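Left out: one protein chain. Kept in place: all the others.
So, chain A:
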Amino acid sequence: MLYEFFKFELKYRLKRPETYFFFLLLFLFSVVGVEFVFQGIDLGLVKKNSPLVIAKSMGAITGLSMIIASMIMGVPVLRDFQYDMVSLIYVNPISKRDYLAGRFLGSFVVLLFIFSGVLWGMMIGEFLPWNDPKEFLPFQFINYLQPFLWVVLPTVFFGSSVFFAAGALSKNLMVVYTQGVVIFVLFMITKGITNETFQALLDPFSLTTLTKATKEWTVADRNALLIPVSGIMLLNKLFWIVLGISVLAIGYTKFHLMVVNEKAFNRKQAQKVKTLTDTITKNLPSVTPVFHTKAQSAQLLFNTWFHSVSILKLKSFWAIILCCFIIILVNSVSLGTSYGVDSYPTTYLIIEELREMSIYFFMIILVFYSGEIMWKERDVKLDLIHDATPISSFVNVSSRFLALLLIYAIVMLSLIAAGVLFQTLNGYHHYELAVYFFGFFLELFPFLALYTFAAIFFQALTGNKFMGMLATIAFAIINVAIGVFGLEHALLNFGGHALATYSDMNGYGHFLTAYLWVKIYWVLFGVLLLISASILMVKGNETGLSKRWKSGLTQIGKPLAAFGIVCFMFFLSIGGYVFYNTNVLNEFWTKAEQTSYRAEYEKSLKQFEYFPQPKIIDVKLNIDLFPSQRAYEVAGYYVLTNTSQEPIREIHVQKLIESNVDLMDVTFDREAATNNTYSNFHYTIYELSQSLAPGDTLKMNFRQSLQPEGFEADNSGTDVVYNGTFFDNAELPGFGYQKKYELQDEDDRKDFELAPRLQKAKRNDVKELVNSRSGSDSDGTTLEVIISTEAPQTALTSGDLVATWNEDGRNYFHYKTNQRIIHFYPIVSAHYEVLRDSTNPSGNTADEFVDLEIYYQKGHEYNLTRMMESMKMSLGYYSRQFSPYQHKHLRVVEFPRYRAFAQSLPGIIPFSEAIGFIMDIDDEKDVDMAFYVTAHEVAHQWWGLQLEAANVQGQNMILETLAQYSAMMVHREKYGDEKVRQFLKLQLENYKEAKIKSSKEELPLALVENEEHIYYNKGALVMYELQTQIGEENVNKALQNFLNDWHSFDNPQKPSRYATTFELISCFREVAPESEQGTITDLLEKVKPIGEN
């Protein structure tokens, strides 16, 4: 008997098309599985077909495909109920054991067949023609088989057990549909568990388990070892297998071969009333059905409400919402920053968290309930009655659309309530309801609405719930994919672009206009989809697509046709308007165009890379900022000098390559002919009538303006904004070849036959030893700037503020340096609050006071005193230990969170809104990162601004590692060694994590190139170790000597090149006892494990 059931199940499944469809789906998905799962993650030296990578990909695919398992395993018993077969089957003398076991095993075997698609697919994926053989190990079957058997199989078994039992016991189709999702949600919840071991144990797909089990593995291990069948991995698998068996056992005992379940008996039998009254004789009241537009609007409203309420009544819906809120409860507690410190639960952060966590649930609701809502009549067989009513098809379809929107709105409102509650519980009372509202209803809602248009269209097109859901999912994936593959224009990529980050300083800024236009364009398209859906929607028994379309068209009716045409016209005209803005008023570049332009730039101009150019020694500028128009006008001049040994005849001027930026009136204090050979690259060669002799100076006048026109739809242009303008002198004309325009991606470079790009020149590269930055156009300059901006904004740059005035509603600021600075200064303008103080750095002379200022956004007061104290203590420590501070002022200025960094320029530190300002620092448990980051940036006033390092290997050690060291010392002075060790612990974690991902053999610190994890994270560890070994005073003494030797300005004994780590290490060696020379070698010049103790 068991065998009969087994055979029946097998045969049934093998006849069903979806069996093969699922197999194919998994197969095709798995072919690109590794790419999909590890998208955007740099595997480093770990190969793409190493067992670990395969296992993780398989695990993730299995997790995502649990819904398939549910569709196969949930229905075997349910099916008998669904088709009213139970009475016929259960009445037979069958045993429960045979029935259940047969059904289970039969389905399970079919499911294994389907999931074997993962195994085959992934293997095929290894042989795709475009694979780079360097990223792969030689093919080994066992590398696929073992992870499949050990990672996928137990998961599938567990899933099958649960789904089978749940389907058999609940006998509810919706349970089958949702449980695959629920298990995924379960997985997400485990992600919120902070205890790593528990998280690894409880992960149903073993993803975190794999990470945990292989945490200590080296790259070689990762490429060679199979998945461990021991330790945490074994526990995890045993846990889920045992759980699966238990569920099966429970299901088995609870299940009865009964047609009617207990519940049905409990219902109130109130149907006995059968009083035959004489109402029959009464005539029915007459009714007057109406179908005019007003009536149709009423129908629309009634039906919208009816359909939303019917979703709100579904248990499955509440299950999804419950899961969503559980996840939020688990996760949103952590508002951690990259520095390991929590932020204040500001509204925009809460919204971002909530959006990020709820988006999956919104998508689930969208995909599932668009299917449910479209076919609800058919599902209960009310469709014939429904379709015979005279409701307009468009009203019908639209009301379902609106009902879904209403559902989203309700969920969003509850998310907002949850957010406010969370803020309240955390003692944060600055509620910004408008920000909440826009964060959801402006950013997320249109996205959902557009995909709902699409989902409803696909439901109507396919005429089948399941196919409609799949088509919707496929559409979403394809839409993302074509965006990646170059169809990136907002008018072509369905839905357009996302709205740029919200900033407290700049709100949504100028991004909103473009966003709204593009959204209106797509909403109109969506309405057209909705009209098409109403034409295509199945009425009665018609199923053929062309037939539905034809008969739908004849029924469309004049008003709707007119409405459709009007929408179409608006769609076209708004599309045209957007196109005019993005492509006519502005330039639109596809990624491919940008890539080839960059390649061409390099090919044409690389010849000029070391072509001698004069150096800037004085800059005078008049800058007029017009933040409300996002425009500026700059007029001024450079004084240039020839520092080379040869006369210079050609001045190569590179204008910023950006549309709407014009460089005008470039003139020299002598005749010059213009050579426009490279004007395509905005690269102009001025041939001087009279060469510039070595040591001679030349004045170059110029004007530059930025005048944005219309809008662009790619969220670009974060430099000059309504409130929070921040750019630096790289905006202004530069000299010679600009390496920054080169293609960075090595694959792209290969495509254009460009040589691999050196990250940094060797430490003995004579051409780069004289450069402190790549293509540097100055060895130090004086600066005088008059900036004007719109009141009430404050404009800032480097230099002392010598005057400020107001004229015609504009604020003017006159800045002038009192000494030479490196040619690197910012232009900043925003509406600021200011915190002022002053200090006399202990290493400066007694009467030298430094004005300290923090320019900040109102409301960001939380950490100002910490930052201010850090500025004071840092200036004190560094001036005492290294050299006096060079300016009479030090300013920290906040800028919008489009970019998240802080940067030190002469006397001024632009500091992103995203870091430091809104950290919620608990002195008990946190490291005061606001203090630390400030100290780090202040240290750059020495490392980088007093002493520049040559643009060669090790440059970043001098600039960044020394800043890390300096900041740690100040931090220790303030908070003690304990906190510094806590800080180092995080550095060690970051370093190890990045090391595994790095695709490059690690270089010693002294030769570091651009690896942040080495010069920041490892650097901090190394320097801490160094000062432990040779003493803080000795390190400081060495640094003082180093500064003395290599100070960039007023330093006659400095050679005519810049410092390298070679000289830095010599300074260390000088102060270190003989016994510690080996330590220096080990720490700085070798790659040795660090921080393990």
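Keep in mind that, in the parts below, a residue touches a chain if its C-beta (ideal position, glycine included) is under 8 Å from a C-beta of that chain, and two chains touch if they have at least 3 such contacts; residues count from 1.
Quick note on the criterion: contacts and distances are computed from a predicted model.
Look at the chain that isn't drawn here: its UniProt entry, checked against "Lactose transport system permease protein LacF", "ChrR-like anti-ECFsigma factor", "ABC transporter ATP-binding protein" or "NADH-quinone oxidoreductase subunit N", names it "ABC transporter ATP-binding protein". For the chain left out of this panel, the touching residue among A:S392, A:T641, A:Q654 or A:T961 is A:S392. Note on the undisplayed chain: of the listed residues A:K134, A:K313 or A:K558, the one touching it is A:K313. Only one residue in the set A:L382, A:A434 or A:V480 touches the chain that does not appear here, and it is A:L382.
Within the complete assembly, A:Q299 is the residue of A:S107, A:T209, A:Q299 or A:T472 that touches the hidden chain. Of the listed positions A:S551, A:S691, A:N840 or A:T1081, the one in contact with the omitted chain in the full complex is A:S551. Along chain A, the points of touch with the absent chain fall at residues 267-268, 270-271, 273-277, 279-280, 282-291, 295, 298-299, 302-303, 306, 310, 313, 376, 380-382, 384-392, 539-542, 547, 551, 554-555, 557.
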